[in-house]
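Below is one structure, written out as structure tokens; comments come after it.
Excluded from the complex is one protein chain; the other protein chains are retained at their positions.
Going by the order they are written in, the chains are A and B; count residues from 1 in each one.
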Amino acid sequence: MAKITLKNLSHSYLTKQNNDSDWALRGVDIDWKDGGAYALLGPSGCGKTTLLNIISGLLKPTEGEVLFDDKDVTTLNPVERDIAQIFQFPVIYDTMTVYDNLAFPLKNRGLSETEIDSKVKEIGEMLELTSTLNNKASGLTADGKQKISLGRGLVRSDVNVIMFDEPLTVIDPHLKWVLRSKLKELHQKINRTMIYVTHDQIEALTFADQVVVMHEGQIVQTGTPVELFEKPKHTFVGHFIGSPGMNILPCEIKNGQINFEGKVLPTNTSIKKSNFNKTQVGIRPEFINFSNDGIAVKVKRVNDTGRHKVIDTECNSGSIKILASPSTQIPSGSVHITFDQKYTYAYGDNWIIE
Amino acid sequence: MSKVKWLVPTIYIVFLMLPIYWLLNMSFKTTTEIINVYSLWPQDFTLDNYKTIFTDSTWYMGYVNSITYTVFNTIISVSAALPAAYAFSRYKFLGDKHLFFWLLTNRMAPPAVFALPFFQFYSSVNLFDTHIAIALSHCLFNIPLAVWILEGFMSAVPKELDETAYVDGYSFGRFFFKIFIPTIAAGIGITMFFCFMFSWVELLLAKTLTATIAKPIAAIMTRTSSTSGYELGLLAAAGSLTIIPGAVVIYFVRNYIAKGFAMGRV
Partner (left out) sequence: MMNKTLNQKAWLFVIPVFVLVAFNAAVPLMTVVNYSFQETFGSNVFAWEGTRWFKEILHSERFHASLGRQIIFTFIILLIQLPLGIGIALTMPKKGWGVPVCLILMSMPLLIPWNVVGAMWNIFALPDIGFLGHSLNSIGFDYNFTQQSGDAWFTTILMDVWHWTSLVVLLSYAGLNSIQPAYYQAAEIDGASRWDIFRYIELPKMKKVLTLAILLRFMDSFMIYTEPFVLTGGGPGNATNFLSLDLVKMALGQFDLGPAAAMSLIYFLIVLLICWVFYSIMMKDEGRT
């Protein structure tokens, strides 16, 4: 188990970089404590796999340092860092049995037969693979094979951190939930640092204590799922998290106040700066209410999903989605809405103004 | 470690280039020099051998003949194979698996077995000593190969493409030529490469089925070497020239070679 620190990490796959887009990672700083469950969340191409591979040692960063327990491991290879990694598709040794697959990393580290046997049986039971231990690994289903991959990481007691690179990609949807719960359960049982990379917000939010949201090579926000939901620090976090995502619309900042649709919107955050190229206001659909006066919008459509109602509305600045409980009466035609002051935020050039 | 790794392919390539170099070496020497002097490069550099080949019609016609029937064969093989490969890829029909296997067995047929029967057969239909005879006889090996490779590439294209085209109103003909073929262009390129290759290098049937008119360069060379006078320099020049078409073709498909072999269907 180890505390992981990333200092000013930047990486480019090109030998020369001319502009920002040539960098896969830019200036990443992270401080993760021992034994936590962390998620790296972001869309494809945002740099999360790059970051994962740098932490595990499969990739050497162009700039910056990686520290395990304050020890610089930037130049060490994966074996020396004592990490385990599970990939997007099951990586197993087809010609070996499940037992031999699990025993393999231990054999290479010179453990005795008895030690190996007890460890393999222990992990086999934890992962519910005991009945298949003597079967050929290639004969298992996709989720079974992923469990073997996971098992090979768990058998080693010296593992500092276990990394998951979108491990549920090839798993059937109805089994995804089972495996996700299993992973959470495992984390609580063995208490090792786990880093989970995904583009699926549900996976990230259910698995992790702390989520790191990435966008175009940078970390845009780190926080608990609740923090990310209630106060997105970047417009990307706003619309990536939540379903439907945050409403983000153009506005004007005058005298430290948000001017939207001709009205001043009250907010709890203090807006000190105002010289931005782009200013926007953000509010989640959950925090909008109907009222007698406020912003004028036209109701375009109401989608009843059973659990709640999603209302599409239009105003001059754009469309606004509203989430309401199933029992809410929705006036038709032209209505007025207000934003909950506590959750109204101003964004300048995509970053929150506070 | 990586330094040592480079050594292996390098040594192998040097090994491969040695006999070719020696051939080139010989081709620039006179026959007298070859027999009397052993040297690693021509002491008395001469282009006479090549001059002879380019000016003597018995020689250069050999190349023309070889290229002619190779091109004929490639066109015939690929054209016939395209619809067949499509059928194997998209449809199930009576005897399809057996037919496919039977086709492959022909690729595995020993040419020696067919030498005499082909000789008699093509003579009897008055096609002896024609380019088309060789082109057709090579179909025995090249068509199965073409079907095999094309089917592999076609199967990688999902059937949804076909179905979308029909929904969009394309007739089969238009779909096949305007949509499908461009999609598998790399596969067709590779197939043509392999057909060309096998037809170009094959000697036994080409020699058996020709006398003078359509005689391939390969046969002309053997005739020369078996007569007395052993014109080694000339022979070497002729041989060197046969390497060129192959090198040219390979250069053109160099980007597809790996892909083609990756289909595992050579």
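To be clear about the criterion, contacts are C-beta pairs under 8 Å (C-beta built on N, C-alpha and C of every residue); 3 or more make two chains touch, one makes a residue touch a chain.
Quick caveat, the model's predicted, so the values are computed rather than measured.
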| message | For the chain that was dropped from the view, give me its touching partners among the shown chains. | response | A, B
| message | Just to verify: which one of B:Val71, B:Leu99 or B:Ile179 makes contact with the chain not shown? | response | B:Leu99
| Looking at the whole complex, which of B:Leu47, B:Ile75, B:Leu116 or B:Ala211 touches the chain that is not displayed? | B:Leu116
| remark: Touch with the missing chain holds, among A:Leu9, A:Cys46 or A:Ile83, for A:Ile83
| task | Determine which one of B:Asn49, B:Asn65 or B:Ser137 touches the chain that has been left out. | result | B:Ser137
| List the chain A residues touching the unshown chain? | 56, 58, 77-79, 83-85, 87-89, 91, 93-96, 104-105, 108-109, 149, 152
| note | Contact residues on chain B toward the hidden chain run 5-6, 8-9, 12-13, 15-20, 22-23, 26, 34-35, 38, 40, 66, 76, 79-81, 83-84, 86-94, 96-97, 99, 101, 103-106, 108-121, 136-137, 139-140, 143-144, 147, 155, 159, 197, 200-204, 208, 217-218, 221-222, 225, 232, 235-236, 239, 242-243, 245-247, 249-251, 254-255, 257-258, 261-262, 264-266
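Keep this in mind: only the chains that are shown with their structure count from here on.
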| message | Suppose each chain is reduced to the average of its Cα coordinates; what separation in Å results between chain A and chain B? | response | 55
